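Only one protein chain is missing; all other protein chains are in place.
For chain A:
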């Protein structure tokens, strides 16, 4: 098949195909989307692996992420510096994990990272309260928020340390068969 694209070398495209859940055409389309986020920053020619990172503020304006309550946490979890500046590899990674072909275990790992607001490898009560506030805004009173978070930890905490470790979270995910289809962003 003649490919006249000059954005990536063939080895690069092979590497992307082997290491993510996307095909060649989808990678090229993703590059197009990445480029239009910051046209003066992102080069069209990626053959020599330029070190370019698009800042958080531009990425969360994508239509797929714009209205998502967790957009900042999603982008931060996939960035190397933790501040939300994504290189193209991180960008592809993000949508690869959020695509429908990623397995449950991989999605659980990143879902845990997203809900872990203070990045201490545990989902503690404050993390749950922040999650709840993002999901319901002003609908619930502070007492109700408190009750819900306590109840959530009580249900899911297996090892009794009053916060959810990754094992607790994964245990809960296995009992939620909808998770695979809801933790999914189409691009």
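What we mean here is this: a contact is a pair of C-beta atoms (placed from the backbone, for glycine too) under 8 Å apart; a residue touches a chain by one contact, two chains touch by 3 or more; residues count from 1.
The rule is simple: contacts and distances are computed from a predicted model.
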* Omitted chain (choose from "glutathione transferase", "Mediator of RNA polymerase II transcription subunit 7", "Ethylene receptor" or "Transmembrane channel-like protein") - UniProt protein name -> "Transmembrane channel-like protein"
* If you put the missing chain back, which residues of chain A would it touch? -> 1, 10, 14-15, 17-21, 23-26, 63-64, 66-70, 80, 89-90, 92-93, 96, 98, 102-103, 105-106, 109-112, 115, 121, 123, 128, 131-132, 135-137, 139-140, 144, 147-149, 151-153, 155-156, 158-161, 165-167, 169, 171-179, 181-186
